[in-house]
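Structure record follows, encoded as C-alpha cells.
A single protein chain has been removed from this complex, and every other one stays in its place.
Entry: chain A
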Amino acid sequence: MKGLILVGGYGTRLRPLTLSLPKPLVEFGNRPMILHQIEALANAGCTDIVLAVNYKPEVMVGALKQYEKEYGVSITFSVEEEPLGTAGPLKLAEKILKKDNTPIFVLNSDVICEYPLRDLLDFHNAHGGEATIVATKVDEPSKYGVIVHDRDVPNLIERFVEKPVEFVGNRINAGIYVLNPSVIDLIEMRPTSIEHETFPILVEQKKLYSFDLPGYWMDVGQPKDFLSGMCLYLSALTKKNSKLLTSTSEEYVNGGNVLIDPSAKIGKGCKIGPNVVIGPNCIIGDGVRIQRSTILKNSQIKDHAWVKSTIVGWNSTVGKWARLEGVTVLGEDVTVKDEVYVNGGKVLPHKSIKDNVETPQIIM
C-alpha cells in the first residue's frame, strides 16, 4: 500500500507560526500535524509514503527521517518545480505510486479527522469502482462543492455541484481519496486539479464512489480553524477515553478535553479547560486561567494570566495578569508583558508586546 500527502506550499495561512516551522511540523494536539497522517497511513498498511511539496526544507527532511524509523515506512519527497495543483503531484510521483497494483491513499495535509483508512479501503475494494472520495456532512453546503449520488446505485457519484444555490445535498469532498493506480493514467503531466479534471472523467465512467466519514472533520489550515479542529480532536479523544488526556480528577482541570504534556509544570490555583493543549516543558504559573487554546512547547504563562482562543507559539512568554483572546496567535519567542491585553493579535516571531492590542491586527 502507498500513500500520498498533499502538503503544498509555505502554509502562509497559518502564519505567524509557519514563519518558524514548516506547517507539517507545527504541533496539533502535541504532535506534528503530518504525523497524524503518517501514523494513519502506516496503520492502514502503507509502506511507501510520498510527500508532495513545493519546497523541501532541511528541517523537514531531518524530522521525517526519524518518523521513517518509528513507523517502518519509506518517506519520499516529491518536489514540484512549479505548483502542480491537486492531481499533478500524483503524476509526478508515478514511479512510486504505480510500483504495484494496490490502491493509493491521497490525503490533504490540512485536514484533521479520525482517518478510518482501513474501513475506507474495505469499502473501496467492495464497490469495484476506480476511486473513492471521502465525504463529510456540513451545515452550509452552499460554500462548497456538493456531491450528488446516483439514484439507483448506492454511493455512486452522479455529479458535483459547485456552491449550490438550492439544496442538493450536504455531503462535500473531505479531501481524502483512495485511487486505483490506473487513475494516474488519466492525469497529464501539467498543473491539474483532481477535483475538477480527473474526477469528472471517473463520474462519466460511473467509477467514482463516496464514503461517509464518521466523526469529525476540519481543515485546520488557518488559526481560527486550528482551534476549532483542536476542540473536535480533543472531544474525540475524550469519547475514546484516551489515556493521552489529562485526568479530570486533577484539581486544575475544568470541563475536560485537556491534553497536557507530562513534562509541563502547572502552578497552584489554576483553572485549565475545556479544550486546552499544553506542550512539553511549558511552565504555567499560579492562578492561571486557560480555555480553548494551544500552548506550544517551552512557553511560559505567568501567574494570574488569562488565555482564551489563543495559540501561544514556541518559547513564548505571557506576563502576569495578561489577557489574550479573540484568536490571538503568538509566533515563536514572543513576549507579552505583564498586565497587557491582546485581542486577536497575530504577533510575528521575536516581538515584545508592551501595550494593549484592543482590536485584531498583525504586529510586525
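FYI, a residue touches a chain if its C-beta (ideal position, glycine included) is under 8 Å from a C-beta of that chain, and two chains touch if they have at least 3 such contacts; residues count from 1.
FYI, contacts and distances are computed from a predicted model.
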{"item": "Choices \"NADPH-dependent diflavin oxidoreductase 1\", \"Serine/threonine-protein phosphatase\", \"mannose-1-phosphate guanylyltransferase\" or \"Skp1-related protein\" - which one is the UniProt name of the chain not shown", "value": "\"mannose-1-phosphate guanylyltransferase\""}
{"item": "Of A:Lys271, A:Lys297 or A:His350, the residue in touch with the unshown chain", "value": "A:Lys271"}
{"item": "Contact footprint on chain A, counting only the chain that is left out", "value": "268-269, 271, 286-289, 303-304, 306, 308, 320-321, 323, 325, 339, 341, 356, 358"}
